[in-house]
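Just passing along the structure, written as structure tokens.
All protein chains but one are shown in place.
For reference, chains read A and B in written order, and residue numbers begin at 1 within each chain.
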Amino acid sequence: MNGFLHQVIAGIATGGIYASVALALVMIYQATHHVNFAQGEMATFSTYIALTLVQSGMPFWVAFLATVAISFCIGVVIERVLMRPMDKASVLTHVGLFIGLVLVVSNLTGWVFDYTVKPFPTPFYDGPLLGGLVTGHELGSTAVTLVVLGMVFLFFRYTRLGLAMRAAAFNPASARLVGVRVGWMLALGWGLAAAIGAIAGIMVAPVVFLEPNMMLGILLYAFAGALLGGIDNPGGAVIGGFAVGIIENLGGTYIVGTELKLTLALFIIIGVLLVKPAGLFGRVVLSRV
Amino acid sequence: MPSETTLVEVSRRPALGIDPRILWGIGLALLIAPLFMAESYRLFQLTLAGIYAIAILGLNIITGYNGQISLGHGAFYAVGAYVAAIMMDKLGLPYWTTLPSAAVICGLVGYGIGFPALRLGGLYLALTTFSLAVAVPQILKYKGIEDWTGGVQGVLVFKPDPPFGLPISADQYLYLLTVVLALGVFLLVRNLMASRIGRAIMAIRDHGLAAEAMGMDAAKLKTSTFAVSAGITGLAGALSAIAIEFVSPDSFQVSLSITLFVGMVVGGVASIIGPVFGGLFVVFVPNLAEEVSKAAPGVIYGIILIVFLFVLPGGVAGLLRRLATWLKRQS
Partner (left out) sequence: MLNRRTLLAAGAAALAGPLAAPRIGQAADLTGVTADEIKIGSIFPYSGPASAYGVIGRLQQVFFKAINDAGGFQGRKLNYITYDDGYQPPKAVEQARRLVDQDKVSFLFNTLGTPSNTAIQRYMNQRKVPHLFLATGADKWANPREYPWTIGYQPSYRTEAQIFAKFMLEADRNAKLGILYQNDDFGKDYIAGVRDVLGPRFDTLVKTASYEVTDATIDSQVVQLQSLGCNALLTAATPKFAAQTIRKVFDIGWRPKQHFLTDVSISVGAVMNPAGPEKGVGIITAQYLKEPTDPTWQADPGMNEWRAWMQRHMPDADQTDGNFVYSYGVAKCMMQVLTQCNGDFSRENIMKQATSLNGVVIPSLINGITVGTSASNYHPIRTMQLAKWDGKTWERFGGLIQGAG
């Protein structure tokens, strides 16, 4: 029984990682109706920027804010330079562009910062708590994820800008008619998603250690978590992320063994989606002819 | 799904104002020439490009023509390759029996997966297929089937000698085999797409509701299309196992599915001839990128891909289409 409890808690800790990245995916989906496959690689790149700043002697939280700001700018620039000229192209071409972006960013990260595994500092208590069940950092980063979640929720629900962004993504033509500057809303969405991705990267790196492929597997689980919870619902995505972490651990330990852990988790998620296609907490969108 | 091609454009063959027989002749000459002119390594590369072209054509049927995004066709390629390897190595069957078997088995697997997965649209289907691609290496390694798949060590196979005592090398024969199979598959798909069924497949992509309103069973048609698509990609996989003479879980990582997708977009979505250029792109451009920079070939490859899509958002086939329109206007 003790083992069971440990597995659940370890699952929640890992799930927190997925949840933070899932949040960034929801952000970009809300703002652009795209899923950016390069999100993970961009977040890793941002984390390296943070590490460089910290190592240059900057206090942690200053470096944190600076990295978030820099990542925001990178996101905006990528939208303006890369996506904007291509907004008439088909969805498939966009996916092709995302793949190109993944290749460039991931290999660039390795080239610039090299491939050796690096430790990343945590601003929280760096040691085990509750008899080794969780670490101080895991609690702290979960709190950060929840704060970001709250901010995203309030932003989309209660601010004019958030509303305008959702409108721009949902129905660009109508949004333009009521005076929303759709182009800039998309750029803003990219910027915010990159910023949230940077926060996720900084919170994940102390746990998994920093290296250029840090987000490779995490992104897939985050993607699954976001879809499980509902890609249009930030709260759902976070719960989905935690759920994936727990399902993965319990399934791997008690049902199929660690060799098929990933496979089982993915099949369970697909099963859920078949029953609830919009995700557990997603809104069902009706399309009218 | 917005797409460059409309129904009308696809079903019409590009008339360049040249006798189509001359075009056919040039095409065939281009296919046969390497057989006698290329060195064995180049021939091998062209064989690989041909195999990728078949696989990309399979993907193009479901994603390009039917509008259902699959990011996991590498999974069917893998299944096809393993079917061939297991039949040849464990069952001692001749290579030619593996090709139709791989196509049929992958078609069935595709049907089984497509049946539930295609109920999920867009993003969800993309994820489902993508997770399939991620899971496949893990499943291939599973100890329960290790006796068949060889586990992490994979399976070695032998490439066939030319039949009937043909005076050509094994490499040349393999190239010839690939070209003949590719021609067959490409003609088959072209005829399929020009037929009533093909028009229905595209109608579902362009106006799903309208198509259903006209009495098409969209779900059934989508699933069958997925099966055909998976079968063709599986055939390519079997051919690849014979050409590479080796299969292992590491040969079929997620990057393979990404490669096929890139080939489709670069060649041209919803195009018959596009996958040929896609196949050439994914085989030759990474080597080109490496020539430019040994320090970071991935960066160069990514930049080439992005620039390519900027210049030709409709892929090579889109360019050919525009060229044809332009030529017609001139005459």
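Please note the rule applied: a residue touches a chain if its C-beta (ideal position, glycine included) is under 8 Å from a C-beta of that chain, and two chains touch if they have at least 3 such contacts.
Because the structure is a prediction, the values reported are computed rather than measured.
Novice: From the listed residues A:217, A:235 or A:277, report the one that touches the chain absent from this view.
Specialist: A:217
Novice: One chain is left out of this view; which of B:152, B:166 or B:214 touches it in the full complex?
Specialist: Per the contact definition at the top, the residue touching the missing chain is B:152.
Novice: What residues on chain B make contact with the chain left out of this view?
Specialist: Residues of chain B in touch with the missing chain: 39-42, 44-45, 48, 88, 92-94, 134, 138, 141, 151-154, 156, 158, 240, 244-246, 248-251, 253, 255, 283, 286-287, 290, 294-298, 301.
Novice: Identify the residues of chain A touching the omitted chain, counting contacts across the whole complex.
Specialist: 2-3, 6-7, 10-11, 13-14, 17-18, 107, 110, 114-119, 127-128, 131-133, 135, 207-209, 211-213, 216-218, 220-221, 248-249, 252-253, 258-259, 261-262
Everything that follows uses one rule, which is that only the chains that are shown with their structure count from here on.
Novice: Mind checking the centre-to-centre distance between chain A and chain B? Centres are C-alpha means, answer in whole Å.
Specialist: For chain A versus chain B, the centre distance works out to 32 Å.
Novice: So in the complex, the part of chain A that touches chain B is made up of which residues?
Specialist: 35, 82, 85-86, 88-93, 95-97, 99-108, 110-111, 220, 223-224, 227, 231, 259-260, 262-263, 266, 269-270, 273-274, 277, 289
Novice: Per the contact definition, I'd like the list of chain B residues that touch chain A in the complex.
Specialist: That would be residues 1-4, 63-64, 69, 71, 116-117, 119-120, 123-124, 126-128, 130-132, 134-135, 138-139, 141-143, 209-210, 258, 261-262, 264-266, 269, 295-299, 301-303, 305-306, 309-310, 313-314 of chain B.
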